[in-house]
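Shown here: the complex without one of its protein chains, the others still in place.
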Amino acid sequence: MTPPPRSPGTTFSVVVEDHVMVAHSLPHPAFGPAQGKHGATYDVAATFWRDGLDATGVVLDIGAATAALRAVLADIDYRDLDEHPAFAGLLTTTEVVACHVAEALLAAPALAPHVEDLLRLDVVLRETPRAAAGVSVDLVARRAGGAA
Amino acid sequence: MTPPPRSPGTTFSVVVEDHVMVAHSLPHPAFGPAQGKHGATYDVAATFWRDGLDATGVVLDIGAATAALRAVLADIDYRDLDEHPAFAGLLTTTEVVACHVAEALLAAPALAPHVEDLLRLDVVLRETPRAAAGVSVDLVARRAGGAA
Amino acid sequence: MTPPPRSPGTTFSVVVEDHVMVAHSLPHPAFGPAQGKHGATYDVAATFWRDGLDATGVVLDIGAATAALRAVLADIDYRDLDEHPAFAGLLTTTEVVACHVAEALLAAPALAPHVEDLLRLDVVLRETPRAAAGVSVDLVARRAGGAA
Amino acid sequence: MTPPPRSPGTTFSVVVEDHVMVAHSLPHPAFGPAQGKHGATYDVAATFWRDGLDATGVVLDIGAATAALRAVLADIDYRDLDEHPAFAGLLTTTEVVACHVAEALLAAPALAPHVEDLLRLDVVLRETPRAAAGVSVDLVARRAGGAA
Amino acid sequence: MTPPPRSPGTTFSVVVEDHVMVAHSLPHPAFGPAQGKHGATYDVAATFWRDGLDATGVVLDIGAATAALRAVLADIDYRDLDEHPAFAGLLTTTEVVACHVAEALLAAPALAPHVEDLLRLDVVLRETPRAAAGVSVDLVARRAGGAA
Partner (left out) sequence: MTPPPRSPGTTFSVVVEDHVMVAHSLPHPAFGPAQGKHGATYDVAATFWRDGLDATGVVLDIGAATAALRAVLADIDYRDLDEHPAFAGLLTTTEVVACHVAEALLAAPALAPHVEDLLRLDVVLRETPRAAAGVSVDLVARRAGGAA
């Protein structure tokens, strides 16, 4: 097989999606009716960006990415986030949970060999048909030790 | 305006959609990891069926249907169903919540003048991108006192 | 090729989808703010039902169904329904437009050889991400001359 | 726990969804450009209908339904249906594949204890954002030995 | 509560969605059949980007964002844009309407305290299942007085 094409100015992305069902409360007056215990299905999309493809023509092994996302989500699936140690003392807004998912993916052993080749990781959590939140992690800036 | 057309063999439907975010637990061994407190976003679709249209060419006033659905859902939105009196002693499966929503819609004062003209009400609760549950209420059978 | 399987109690369906962009007004006090000129994108799904498959294993030729739906919709696409002769004197509610699309499909020359084999035609027009309306035409009842 | 409610005239449904990626050809002139080898992602939805709920308030164990659907689809996933023994001598239209999936689900050992309680099984295969096909199996008619 | 995490290189986003139904015409030969009066449902997504979270762990108050989007859209909902003063003398392409929505959001009194903390606002208007248009407003460039 010939190596995959490199196109000037082109970056590549791959998206994997999965979902979780969690309970939580948002105990701060800013959240109005969401201060009480309620819940959400988060439909999670993780997008990995890279400026070229590996020898097999992919951004990263999609099987490894899917398994890593499942492992990260399994840790919070069917849980009450108010009782989960990862969120102790934090308001578990969708933004905060998205950040947790992104950091956990970047720390996943199965993805470690790939992370250094990535430009960016985007994680979006859709919480209703009319609302979502997410993070975009600039891995180039992070490796440069900047953008803190 | 001329009256709307009547087409032989035709039944008409209108669908309104809204969503809620709830917490609950399913305390029975059959539910495995869902026995603990967790949550869901239910994306709710209510479909009203009728065998003709009213003088304005609709199945029913969509504004009234939308408001009735919102009122029914507001009663469970941002709540822990384990604490909600409507579900005392019940396992709040998606099927059971769908049945609750359908019955509450059929009992909504704003929809009362319309219900006797309806053939059927379908309520479907999507709980994840890969699973949903619902009910279909045959209002003709119910008015006939049958199908119990 | 062997003939396609016949499974007891099984009915078959095929769905084709297309869309139109129309203007209209709903000049009746029941419609509130929709009394003035406004518009809609209707995302149209037509579902054809049959109790067996033809010799090529399909409900009907999906190419013919797609072309017939496009032809029916082309007649209203980018139009102001208030000026369209097919709706003269009618309130063009989504239900009424759905009925028009279904009847026009059933009268389409290209579908004529198929219609007598069909059990039912469903047409649904989604008008917003939160509302839709449709018709279900029972072709068995219609052929029997009943259900008027 | 109290038994789940029984509402007169109400039938209940549960939907599980999964997908497969297959190659095939449709070697008959009716299929035009689809006569050659091509492929499809089928997004599969299986809907199980019942006229009451079991003691745990569900139509059937959604875990069992999900696992049964995965097992049925695993048998065709990443395959060339032209080489698959289940379709020898058949044109593998979406309708025919939907019928195969439905019959395989009804024969799945894990679902056997549930099938006798069901009214109907619907299986829909979406093949593009603009087309789908499916089957609806009337299990009451089938048990009565009729509707062949 | 502890302050929300700050992750190096991370930007945060929140998305709110709503829709409008408008009529308009595009009186220029470039628009072919869309030169006449027709209409559209625009499904509108507004995404707000920020490089950190506020003390409650959010990009901005999602209730305020939702209300601001509704207020902006209410001004054009159920309207004929050909008669709307905001678009006098303009061709109301989807791009132009998207730009109007973005600017109106940035000028909304309820969002004023938040805008100075934002990096970017994206507004996308989906007009059909197969087409959309949008704008991305770089608020950092704008505050710097550049990028005109």
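We just call them A, B, C, D and E in the order they show up, numbering each chain from 1.
We take it that a residue touches a chain if its C-beta (ideal position, glycine included) is under 8 Å from a C-beta of that chain, and two chains touch if they have at least 3 such contacts.
Here the structure is a predicted model, which means the values were calculated and not measured.
With the missing chain put back, one of D:34, D:64, D:115 or D:141 would touch it. Which one?
In the complete complex, the chain left out is touched by residue D:34.
Can you name the residues of subunit D that touch the chain not displayed here?
17, 19, 21-24, 33-34, 36-41, 43, 77-80, 83, 127-130
For subunit A, which residues reach the chain that was dropped from this view?
Residues touching the hidden chain, for subunit A, are 1-2, 4-18, 49, 53, 56-59, 61-63, 66.
State which residues belonging to subunit E touch the missing partner chain.
So the residues of subunit E touching the unseen chain are 27-28, 30-32, 89-96, 98-99, 102-103, 124, 129-142, 145-148.
Keep this in mind: only the chains that are shown with their structure count from here on.
Can you give the shortest number of steps from subunit A to subunit D, where adjacent chains in the path must touch?
Between subunit A and subunit D, the shortest chain-hopping route counts 2.
On C-alpha atoms only, rotate subunit C onto subunit E and read off the angle in steps of 5 degrees.
Answer in degrees: 180, to the nearest 5.
I'd like the Å distance between the centres of subunit A and subunit B, where a centre is the mean of that chain's Cα atoms.
So the centroids are 34 Å from each other.
Report the inter-centroid distance (CA atoms only) between subunit B and subunit C in whole Å.
Spacing between the chain centres: roughly 25 Å.
Which subunit A residues sit where two or more other chains touch them?
In subunit A, residues 129-130 touch at least two other chains, as defined above.
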